[in-house]
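The structure appears right after this line, and notes come after that.
A single protein chain has been omitted from the complex, and every remaining protein chain is retained in its original position.
After this line comes subunit A, so read on.
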Amino acid sequence: MIKAILIFNNHGKPRLIRFYQYFAEDMQQQIIRETFHLVSKRDDNVCNFLEGGSLIGGSDYKLIYRHYATLYFVFCVDSSESELGILDLIQVFVETLDKCFENVCELDLIFHMDKVHCILQEVVMGGMVLETNMNEIVAQVEMQNRMEKSEGGLSAAPARAVSAVKNMNLPEMPRNINIGDINIKVPSLSPF
């Protein structure tokens, strides 16, 4: 079972947190910190699995993570999940995000937290993998989005707001970086 899904950026700022097992609020924060601490000091050329954070489940607890540009996607799972399977599930999730947001970037995750959660709900439900078929996930999400537009579309703000937001100064990033660089690069699909 998947115990938790954590997404944070290179500075450890949480971007999406979803626990499938109950932890008290301060424990959650501690887990996020510890996980970030473990994951962030690893090079890019080492394996994507980590064992034994002491916080969630001891020896029956693994971290499986991927690092995309500015974001870490970390799945905390127990031994009943396949390591490589989860690794590709992350890939599926990110590709789905990319399809839904068109060139997904960290800002999309910040400003559309609720939508990202909804997409995630279609992939993983209650700690179990629900759907791995990308088209199906996108279809589901779109079905819900159409609903949304039927309600709120009329008052939708003009598209320029996107660029306004994306140009916003985020101190964690160098000032002169252009928008393209904070896009999450979906890694090439060839095996790593």
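Definition applied: a contact is a pair of C-beta atoms (placed from the backbone, for glycine too) under 8 Å apart; a residue touches a chain by one contact, two chains touch by 3 or more; residues count from 1.
Note that in this section contacts and distances are computed from a predicted model.
Student: I want to check something: the complex is missing a chain, and I'd like its UniProt protein name from "Phosphatidylinositol N-acetylglucosaminyltransferase subunit C", "AP-4 complex subunit epsilon-1 isoform X1", "Os11g0482100 protein" or "Eukaryotic translation initiation factor 2 subunit 2".
Tutor: Of the names offered in "Phosphatidylinositol N-acetylglucosaminyltransferase subunit C", "AP-4 complex subunit epsilon-1 isoform X1", "Os11g0482100 protein" or "Eukaryotic translation initiation factor 2 subunit 2", the absent chain's UniProt record gives "AP-4 complex subunit epsilon-1 isoform X1".
Student: Identify the residues of subunit A touching the omitted chain, counting contacts across the whole complex.
Tutor: Those residues of subunit A that touch the unshown chain are 14, 16-18, 20, 22, 25-26, 28-29, 38, 43, 45-54, 58-59, 80, 82-85, 87-89, 92, 100-102, 108, 110-115, 117-118, 121, 125-126, 128-133, 135-136, 140, 143-162, 164-165, 168-172, 189, 191-192.
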